[in-house]
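As you look at this complex, bear in mind that one protein chain is not there, while each of the others sits in place.
Right, subunit A next:
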Amino acid sequence: MEKGKGVMGSGQRWAVDFSDNSTAPSSRDILDPLGFTRASVDQDDSTVSRQKKDAESNWKAQKAWEVAQAPFKNLLMMGFMMWMAGNTVHLFSIGITFSALWQPISALQGVGKVFEPYKDSKVELLGPKLLFIALNLGGLALGVWKLNTLGLLPTHASDWVSSLPPAQEVEYSGGGIPI
């Protein structure tokens, strides 16, 4: 929407409005062409758009549920991958575990963004969001569980004593075979 403006002469001012007024209801000071009744068109248009909006919000809600369920597939795939990776600590299993941990976290961080396109006053997003969060938390739990099975979580006594220095002894003795 640009407006060309020019200044010519000292007293005279004129302006050309290039704006396209074909769709928007233009200002009422210009008469409508003959045989054109504005009222009927207006009414017609609003019913169509309402229907359209309903459909869109339905579609959005549906999509939002779909998006919310998407991590489930991911979860299954992750589970499969983890099963494939085995319980030994090596590059592959660590990579998978960390991606399994990272994916839900990043997804949880971007909950708002994921559901941004489906934001609508009429669409109830709490349900999908909760599901999404729950599924991702499930994924996270799976990742943590995997981490634990790999033995990378300090849940055993061995994880806490492995760097304990030996206890000092009170007594001291030396000697040996006479030199």
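Quick note on the criterion: a residue touches a chain if its C-beta (ideal position, glycine included) is under 8 Å from a C-beta of that chain, and two chains touch if they have at least 3 such contacts; residues count from 1.
By definition in this document, contacts and distances are computed from a predicted model.
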Among "Elongator complex protein 5", "Vacuolar protein sorting-associated protein 29", "ER membrane protein complex subunit 1" or "Clathrin adaptor complexes medium subunit family protein", UniProt-listed name of the chain not shown: "ER membrane protein complex subunit 1"
Candidates A:V16, A:L31 or A:I179 - the one touching the absent chain: A:I179
Sites on subunit A contacted by the missing partner chain, in the whole complex: 88, 91, 151, 154-179
